[in-house]
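Then we have chain A:
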Amino acid sequence: MSLWEPFSIVAVLPTGDRLYSRLSSIARRGRPPRWREPPRAGGDAMSAPILRAEGITHAFGSLVVTDAVTLTLAPGERHGLIGPNGAGKTTLFNIIAGEIVPEAGSVHLAGVNVTRATPDRRARLGLARSFQRNNLFTDLTVRENLAIACAIAHRVSHVAWKAFARHREVHESAEAQAAALGLGEVLDTVTRHLSYGTQRQLEIALALALEPKILLLDEPTAGMSPEETAAMQAMIAALPATLTLLVIEHDMEVLFGLADRITVLDYGKVLLQGEPREVRDSDVVRSRYLGTQ
Partner candidate 1 sequence: MTGKRTMAAALAAGLLAGTAGAANAQSSIKVGVLLPFSGVFGGLGKDQAAALEMGFDDLGREVGGRTIELVKADTESKPAAGLAQVKKLILRDKVDVVVGIISSAVAGAVRDYVHGSKTPLIITNAGNDALTGEKCSPWIVRTSFSNSQINRDMGPWMAGEGYKKAFLMAFDYAAGHQMMDAFKAGFTGAGGVIAGEAYPPLGETKDFGPYLAKAKAADPDVVYVFFAGGPAIKFTKEWAAFGMKDEVQLAGAGWLNSALYVKKQGADAVGTLGALNYYPSIDTPENQAFQAKFREKHGRDASEFGVAAYDTVRLIVDALKATGGKTDDKAALVKAMHDVQFTGPRGPFRIDPQTNNVIQNIYVARIEEMGDSVGAVIKHTFPNVQDPPNGCTL
Partner candidate 2 sequence: MPGRDPLHLPAAAALVVAAGAAWYGGDFFLHEVLAEIAIFAIFAMSLDLLVGYAGLVSLGHAAFFAAGAYATASFTVFLGWPAPAATVAAVGCAAALAAVAGVFAIRVGGVFFIMITLALGQMVYAYFFKAREFGADDGMAGIPRPDLAALGLDAAEPHVFSALTLIAAVAVWVLLLVVVRSPFGAMLVAIHRNESRVRALGCPVQRYKLAAFVLAGAIGGFAGSLIAQHTGFVSPDLGFWTVSGEVLIMVIVGGMGSLVGAALGAAVLVLLRHELSDGAFWEAIGLSADLASYWQFVMGLFFIAVVLLAGDGLYGRLASIARRGRRLRRRGA
């Protein structure tokens, strides 16, 4: 709530989601959950993990897709997530992003328990994500795409009385963002006319426009040509060092090149967690995953 100006018409309305989750949890357990978030955990901000997913368990029907997975990311860490198809990577990713509420386990973001929080709330807490399939405003220009993200980042998206065009700071930062990520040339191109690789870049640029603390990248190089992959690698490598990254990637070489630590998932369980070198040298991983590539 603190993000919203007190006089905003949006801020004074109850959220459908909260009311719903409260009512439905009353229906389920007869006891309402806490309305307010617990106070942020104290302590040294540097050593406290920025993201902690603990004992995450989720099943679709009888198929357990993640089984007691625990994942901890320190600030500035670049973490890779690999595993064969069906290992539960995407489900875990979606649980962290807030698309799925896990059956058991908890997700803490910068010390705040966000296990049941909506994706937008997590985004406001500093978690941004890209999508595996491009998920853009395809009939808007690059400039307009970024302006939407920047309006949210500048916390003016709820303003209903001043013309969008007159929020100069938003448009300036959209332009700056585009320039920084090499999209300056195509600012006024309608997104659907862009090449796949450029759309992919915009996908990440939108997430970065939020100035997040942690960025989740879902197969950033999927479907790209070798040149495009190289450009994307360079772009990711050039991200600020303070930004925490969680990357799902099929291309092992890409991942080994940019991750500090890697988690290997297999059949919903953590097979191994460690530095890229350890993973590369692990016999288990080699037999279960690399061997099958």
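Keep in mind how these were chosen: all candidates are chains of the complex that A comes from, given by their letters.
Quick note on the criterion: contacts are C-beta pairs under 8 Å (C-beta built on N, C-alpha and C of every residue); 3 or more make two chains touch, one makes a residue touch a chain; residues count from 1.
Computed from a predicted structure; not experimentally measured.
What touches chain A in this complex, out of the candidates 1 or 2, is 2.
On the chain A side of its complex with candidate 2, the touching residues are 9-10, 13-17, 19-20, 97, 118-124, 128-129, 131, 135-140, 144, 147-149, 151-153, 156-165, 167, 170, 206-207, 209-210.
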